[in-house]
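Heads up, one of the protein chains got dropped from this complex, but the rest are sitting where they should.
In this document, chain identifiers A, B, C, D and E correspond to the written order of the chains, with residue numbering beginning at 1 in each.
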Amino acid sequence: MKLITAVIKPHKLEDVRAAVETFGVTGMTVTEASGYGRQKGHTEVYRGAEYDIALIPKVRLEMVIEDDECDDIVGVIVKSAQTGRIGDGKVWVTPVESVVRVRTGDRDADAV
Amino acid sequence: MKLITAVIKPHKLEDVRAAVETFGVTGMTVTEASGYGRQKGHTEVYRGAEYDIALIPKVRLEMVIEDDECDDIVGVIVKSAQTGRIGDGKVWVTPVESVVRVRTGDRDADAV
Amino acid sequence: MKLITAVIKPHKLEDVRAAVETFGVTGMTVTEASGYGRQKGHTEVYRGAEYDIALIPKVRLEMVIEDDECDDIVGVIVKSAQTGRIGDGKVWVTPVESVVRVRTGDRDADAV
Amino acid sequence: MNSGDTAWVLTSAALVLLMTPGLALFYGGMVRSKTVLNMMMMSFGAIGVVGVLWVLYGYSMAFGDDVGGGLVGSPTELFGLTALMGTDGLEGGFVSKELVFTIPSMAFVAFQAVFAIITVALISGAIADRARFGTWMVFTAIWATVVYFPVAHWVFAFDGAESEVGGWIANRLLTIDFAGGTAVHINAGAAGLALALVLGKRVGWKRDPMRPHNLPLVMIGAGLLWFGWFGFNAGSALAANGQAAEVFVNTLVATCAAMLGWLVTERVRDGHATSLGGASGVVAGLVAITPACSAVSPSGAIVIGAVAGVLCALAVGLKYRFGYDDSLDVVGVHLVGGIVGTVGVGFVGTAIASAGVDGLLYGGGVDQLWRQAVGAGAVLAYSFVLTFVIGYALQRTIGFRVDEDDEASGLDSVVHGETAYDLHQTFGGVRTPGAAIATDRATAPAGADKKESVEA
Amino acid sequence: MNSGDTAWVLTSAALVLLMTPGLALFYGGMVRSKTVLNMMMMSFGAIGVVGVLWVLYGYSMAFGDDVGGGLVGSPTELFGLTALMGTDGLEGGFVSKELVFTIPSMAFVAFQAVFAIITVALISGAIADRARFGTWMVFTAIWATVVYFPVAHWVFAFDGAESEVGGWIANRLLTIDFAGGTAVHINAGAAGLALALVLGKRVGWKRDPMRPHNLPLVMIGAGLLWFGWFGFNAGSALAANGQAAEVFVNTLVATCAAMLGWLVTERVRDGHATSLGGASGVVAGLVAITPACSAVSPSGAIVIGAVAGVLCALAVGLKYRFGYDDSLDVVGVHLVGGIVGTVGVGFVGTAIASAGVDGLLYGGGVDQLWRQAVGAGAVLAYSFVLTFVIGYALQRTIGFRVDEDDEASGLDSVVHGETAYDLHQTFGGVRTPGAAIATDRATAPAGADKKESVEA
Partner (left out) sequence: MNSGDTAWVLTSAALVLLMTPGLALFYGGMVRSKTVLNMMMMSFGAIGVVGVLWVLYGYSMAFGDDVGGGLVGSPTELFGLTALMGTDGLEGGFVSKELVFTIPSMAFVAFQAVFAIITVALISGAIADRARFGTWMVFTAIWATVVYFPVAHWVFAFDGAESEVGGWIANRLLTIDFAGGTAVHINAGAAGLALALVLGKRVGWKRDPMRPHNLPLVMIGAGLLWFGWFGFNAGSALAANGQAAEVFVNTLVATCAAMLGWLVTERVRDGHATSLGGASGVVAGLVAITPACSAVSPSGAIVIGAVAGVLCALAVGLKYRFGYDDSLDVVGVHLVGGIVGTVGVGFVGTAIASAGVDGLLYGGGVDQLWRQAVGAGAVLAYSFVLTFVIGYALQRTIGFRVDEDDEASGLDSVVHGETAYDLHQTFGGVRTPGAAIATDRATAPAGADKKESVEA
């Protein structure tokens, strides 16, 4: 099993979800995140004092999937999350040794 | 070392924590998350316009633990987080190459 | 590639970021987290009823970086996040099989 | 008709109306974020129901001539209020034909309407997080009719004001209750206790942390309540005169003293003076000075306030000892505070105050003290028993308490189909998985049918 | 000069001033968290612009003697209001030399100023999330001058009050509009519709969920609006008399009925009675009773309220059917509610009310009904056409709508350079990457230059 972690622009969440669903990914876990990178933040001014807001809102997705689907799904995520502008995010893959569905105790392929 | 990541129902957090503590797990990191999966969300209505709220509140736990305790602890988490109803969540295990305690610089088994 | 995950005290975020930047780490993903461990929380009182607030605010950083930089960067993080007091946090390293930059499709070393 | 008096009573009526939304905020901030809307809607719903009933027959039951041997005013006498309409027209300066003392009857109607409303709304604090909204709406109608309107008649209907023969507590027992320590606060407090017993404890009570989800909201509520309460108390003079001014000062200073009393109690006992304590002290002080505000000197007001602040701060712990889940302390604040103020008049009342008689500590003996105690006790007992019966009957018939799953999910989403906050910097207002919007009501199925599971 | 009347009108003016910040909260809570500040600033900005214009020439245009064949009052007659100053001095009790009926002209100036302000602010609800703030400020100035001041003259300038010859709707057509169903609500509603059409739909409308980000904020707003509205309606009596008291009761009870009407409609149709529905019902009821409050009995007020609650609850869905993005339902609530109330007087008006005539259902025939309909229609048409022209001209010249990227980012950060909430337990107020603070304005470049990309 693999764990795909994707950090993307928030408004791309639904596009990505819809895209991976066609590959049979029916579950994922989503967290709010902030990103720091090439994309620059913006400036806010409060009573004349300027603040640079460098952290940019992102969404972080985690999907545990089967090994053989991995490359395809990464490709699908990249494609559906792409706007071509700086800050589109990253996708990375890490190995998973086992996964369990809490409700049933099912393991690995049966668990996702 | 292993990293156990568990996505569970929020109200099970304390049960899980208490359960793993008896296995000597004294630390963990908790994040708020939202889940998408078999469990369906609910509908909200604002001035007659309906919204399906599909993302369901979950809690995401991370514990770095020693290799030999791994199976037991996963078992304990699954047991203590189970309600038997759809949406109980997932637990997955990934390999950890090293871990450091920031305060002391202790490494690996000493660090957790 | 490796993924460094660091759970640190919130007010150390900027120190860590500045420190790793000198090692060429130009991007990272940040999430709000709560920690449970040796560090004890505090007590709140509402109309005479006491609550122990055990979860302590932390910041969780993720950086995907190249293998050979890993040890140095972990060292730098530990150093810059250290206050020497309980609750300084943990840093752990997990293997990454591949990473993609969404904007360009660049892979691995080019992607971060 | 006196235009200055009328101006003050109209202003006061508006001030008291604001108290109920203020209460909604005060209560709403104290519950968990998953039930704040339900908490607020119990107050807003009470406004809707009681406001309409008041105009139809409530005012008549409270201020009409005695029927039923003094139990209540005649509900038909002023039904629909048409009898109170009529002015002298443009040339006559629109002076009202029907007066209560120096003000138009209609101004008195409005002023008393908002008293009825807030009394009912106060009760909701005792049953936070677990009541069916529909049943609550039915309860407000029945309770107002069977409990509040009669009690208001006893306490507020002075002989010769609106009708010839008024209530027994005001005119025969001669309990001093200037602005409603008995009719409003003891009444609501006793009813809250009864309902808390009927509905039972919240799931997880004493185990799960049910701390306030938004204390600034509580503070906004407390501020608006305090502001509005000047209308409640000083407006009860029904005139802009020296009495109203004395009452105003007493209301201000008793509240200050109560806040300090509560904060000091907390600091000594818990080690922290809290903002929730400050806000609670404000309300406790306001409650306690309500019956007493025209019968004490400013120093007496300080005493009543300080005592109420300390005692209520202690009393909110009673529920843990006796095991009733009076969620937002309607008993600890309104019942106890109401008793402190009502009985306190028997101790620190003074004849130099505009409507006072000398209490025990001012050499007046126990005469007034027993009048105060009997008045308080009568309202307490009546309200507790009747409310228990009404609540029990509703629970047994249409059901008053939601089921456990819905309670765990939170009433906002289950009952009202809403979420209070959507502050996500990231998800907020972006499409999220499955967030299809059905807006054409003709084709969409009803929302209730779609609900599958919200028990996460 | 009558001091009681003056006290009441000054109080009412303060109450109505509060309505605009209340509206800012009501509207602000309904948008997404990324535009709440912009939404609020549209209201606050309207206060600033219209307040200044009112003093300069607005009051004069509304209440000066007819010029232009009755279109408007003379803008120069009372320019700067200096002509209305002057009192009898300390010995004379500072009695005002210039009166409107029994109150100082200046009190009337203040009271009417806040009417002008809120009418303009109301419009902003129709164009949430997408208007350039600078253009909005220009729009408020033009719209107040070209639309509001003339319409206020027609409806509110009674012959002989401030000036000799007043407006045609008030004095010739004899439409009954006690507190501004036409001049305020139909006017703002029609203008909102026109602007919504000119600016077009928000990006993602009907696709992305644009649910309210903070419903307790909406409830605070609704509470303050209700409170302030007593000044709006009962203050329009311009005296503390029997009429004001009748109006007060009608305003209270109609609102209660409307809230219940809206909630029942929702419960039946959607399966949930919502808090947003309760708050919306409150506003719908207040809107509808505004023109009618001095012309109906309390029972008539219940009818008008209930009808408005139900109809407005249905009308807010029209935008989805007809495809205009009236974001916060200025049309569904203010235009529809205003029509219900204005035309409703033709049905349930009654001569026993202080300023009423018998409507159709009270045997009065259709005479008043057509007067009401014509008054409503005239204001609606005038406002819609003029607003459309003004909006279109602004869009074509300086631009009214922000570009798509800015709209997606949210106007708060792009236009105002601010974020509404910083509630992060962890990041809040700790240094975050790159959070350098430039405070010496002399050396720092202007903020606007630094903005690079906020389109995430």
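To be clear about the criterion, contacts are C-beta pairs under 8 Å (C-beta built on N, C-alpha and C of every residue); 3 or more make two chains touch, one makes a residue touch a chain.
Keep in mind that this is a model prediction, so the values were computed, not measured.
Participant: Decide which residue listed in C:V20, C:V45 or C:V74 touches the omitted chain of the complex.
Facilitator: C:V45
Participant: Quick one: which of D:A62, D:I176 or D:L252 touches the chain that's been left out?
Facilitator: Answering carefully, the residue with contact to the hidden chain is D:L252.
Participant: Contacts of chain C with the missing chain: which residues?
Facilitator: Its contact residues with the unshown chain are 9-11, 34, 36, 39-46, 48-58, 85-87.
Participant: Name, in rising order, the residues on chain A that touch the hidden chain in the full complex.
Facilitator: 44-51
Participant: Could you pull out which residues of chain D are in touch with the chain that's been left out?
Facilitator: 2-5, 7-8, 11, 15, 32-34, 102, 204, 206-216, 219-220, 222-224, 226-227, 230-231, 234, 237, 239-246, 248-249, 252-253, 255-257, 259-260, 263, 267, 269-276, 278-279, 281-282, 297-299, 301-302, 317, 320-321, 352-354, 421, 423
The rule is short, and it goes like this: only the chains that are shown with their structure count from here on.
Participant: In the chain contact graph, what is the shortest path length, in steps, from chain A to chain C?
Facilitator: Steps on the shortest route: 1.
Participant: With chain centres defined as C-alpha means, what is the inter-centre distance between chain B and chain C in Å?
Facilitator: Centres of chain B and chain C (C-alpha means) sit 18 Å apart.
Participant: What is the distance in Å between the mean C-alpha positions of chain A and chain D?
Facilitator: 50
Participant: Could you state the distance in Å from the CA-based centre of chain D to that of chain E?
Facilitator: That pair's centroid distance is 31 Å.
Participant: Can you list the chain D residues in contact with two or more other chains?
Facilitator: Residues 417-419, 424-425, 427, 430-433, 435, 437, 439, 441, 447 of chain D each touch two or more of the other chains.
Participant: Residues of chain C that touch two or more other chains: which are they?
Facilitator: In chain C, 17, 30-33, 58, 94-95 touch at least two other chains.
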